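Input: one structure, supplied below.
Here's a slice of the assembly, chains where they normally sit.
Chain IDs A and B follow the sequence of writing; residue 1 opens each chain.
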């Protein structure tokens, strides 16, 4: 399984904070997005992480990974 | 080196005093000539609007690991003896402290540059998000100046 998380405004836009897909259904983070986004386009400025490290749509994913999508950060 | 995400109110100067007394002084007495500390506090205005409260969300786990990574980077890059980063999450009211970053070094130039690096990196890359409460609703903060 691959566990997916959405944060902040993206969580609200997606209507949920978490999702899950079978590892066999996606080879990259971009493919993970396509599986869970109900046809929504991934906005240019969205950020993504694989196992809590910044990544890109081309980053490969594997069984047991955690993949997160979120808008530009505004801490501090 | 310490990184902590706090759900409870943060007293930045009490924490710095405690960290110097409990960690810096025992480990580095006489070595640190310089400490630079930045503390960020919630304002009651932003982008021209009054703000009455804020919800600060984060990505548990990734915030900690990202803040630890930039702390180590500062220590390696500027010959820093130690660093401290504390960040509030949850419901925050105007005038509440939000964040503290601190860097200790033998000399002041390094301490200033490292502390500035820590807060700039935190603001540009650490996974926190602010949702502001306005008079007429709420909004996610977009610009993080």
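Assume contacts are C-beta pairs under 8 Å (C-beta built on N, C-alpha and C of every residue); 3 or more make two chains touch, one makes a residue touch a chain.
Not measured: the values here are computed from a predicted model.
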{"item": "Number of copies per protein chain type, counted over the whole file", "value": "A x2, B x2"}
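Everything that follows uses one rule, which is that only the chains that are shown with their structure count from here on.
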{"item": "Between chain B and chain A, distance of the C-alpha-averaged centres to the nearest whole Å", "value": "26"}
{"item": "Touch list for chain A against partner chain B, complex", "value": "5, 7-9, 47, 49, 52, 54, 68, 70-76"}
{"item": "Parts of chain B lying in touch with chain A, wherever the complex brings them together", "value": "40, 56-59, 61-63, 65-66, 87, 98-99, 119, 122-131, 140-144"}
